[in-house]
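Yeah, one chain of the complex is gone here, protein chain that is, but the others are all in their spots.
== chain A ==
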């Protein structure tokens, strides 16, 4: 008996491969199959190494003879490479010549040609010569009708990418002759619509179109072309055409539109530099938009060329040499190279999201630039403010807009007048919640010149909001006022360096402004500490502010010294945490340094920085320092203080408290803020002693204790003690 064996009758296909015979049919490939081929190509990576675009182009340029797709894995490999690169990044200009020639010369089967045409996504632009070469191949009709049609469709889709169209326009007659092909007629009409200029409208062409219309009936694409002809030469086209047509041309974008968009989106990933500077502004949601409002404007060049009536010649109004269009500005080296030919954008608002144009704006000192930007920004802020105008409800968009303005101000290191004026108008109506960090950010950039005019209108609403808001809001406001102060001081320091003898009036004006701000902060801080029950978090922000204030003379060359108000000073001195105490010590140390330096400069009669602080300032400082030293060091906390809001208390009153050692109760050992350190110290110094006898810390142990404190990072305390206290050991 012969055993029946099962013999496989299916062709020998390897598992995982797609059915390649479908390619032989030469029909249109659908995207699914293209995807499968790409996957297939990926799978083969282990077999052969990746093919670079150069290799693929070389292959296509040199391959002769009809190659069948399913027989040649080499062809597949190179084809896949072209497709992958085309769809992901787009093809470079030099690739088009070769690939177009290959696709239209009929060397390969239609399937290959179609796939090639479909992957012709431009990365930047398409050289005209490649298109001319392609058209010449079209003339000899070596490729199939389908491929020709696909080429025309491709040409329409990528029309705007072709770098120059003069030669293409010269071929108008040839394209016109293609109208006779019924299949191509709609697409060729579309192409002609894009190419037509006045000189192309000739009587015989009009007749031809009318003949076609008579033959095939009024088709929308013919109508389009006739309307265009009529626009250019109304005397030649005397028939009446129906007025309103929504769309003339069928959407022949084909598979390229999506791919082009994808490539462009990938391209527009802002470079790391841009990304750190600017958030990707979220696309405006499609709500019913007002036509006159556009918050994000892309940079485009002013069409001064058209105004001169010279089309095709890139001359500006003064017939100067060709200028570098703003849309092509991508990188900083490019900017430097073209800085003298760069033209400003049509709408100044587009500089907001473009760091290169911001650099340019800085270099060009032209009043009209600032005016244009000022008006646009002012109008947009007023129009779109969500709490000033009743109907506006798109908070996200407005927030994003404010954020952009803030980031631009940080980039330029100066504020815009329009945003300062806007704050003046909108702060009284603000609820303190909407767009909070953006508004406070913008507050920190108000220029001193504007602030002197509108300051009073800002202090009141700000104070109102401040007192009635949460702890976090208070801290945010303090932070933003600190940054405001720093921006003013930096601005002044820069001016001092540039103009050696800056007019005294502007300096005194700034001094007044700064003094006003500091007094305002002092006032709201004192009240806030009471409202928030001396919150440590709040105190941190307040003392941060005064850290800037104490060093104004030495750091920023501003002859002003303002001490914190008693409500802040004493609260800090008697606070329960060491961070505050440490910070206070540091600040007092800096005050001292500044005062000493001022005295020395005055004595040495130096020209610069010669300024005399008033006696009152020294008295104030001395009062504070006496209180502080008496408190922390000499154990005379309640005796020495002569400040009207100070700590002086009579002994009889203190005895009534029944506290034993009240005199030393706030020194560095016994202070509630320092208690944890002294306990720790005692534990280490006398490990066996369980009674915490703080009196043991004296003499040499006192010095050790101080060293111990310094080692714990209490640097402020260290510098304060070293500078203000003479230890008699």
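Quick note on the criterion: a contact is a pair of C-beta atoms (placed from the backbone, for glycine too) under 8 Å apart; a residue touches a chain by one contact, two chains touch by 3 or more; residues count from 1.
Keep in mind that, in the parts below, contacts and distances are computed from a predicted model.
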item	value
Per UniProt record, name of the chain withheld from view ["Elongator complex protein 4", "Centromere protein L", "NUBP2 factor" or "Trafficking protein particle complex subunit"]	"Centromere protein L"
Residue, one of A:53, A:228 or A:558, that touches the chain absent here	A:228
Selected residue (touches chain absent from view) among A:171, A:262, A:346 or A:625	A:346
Listed residues A:368, A:393, A:508 or A:707, member touching the removed chain	A:368
Where the missing chain touches chain A, by residue	224, 227-228, 231, 234, 240-241, 243-246, 248, 290-292, 300, 302-303, 306-307, 309, 346-349, 367-368, 371-372, 375-376, 378-380, 382-383
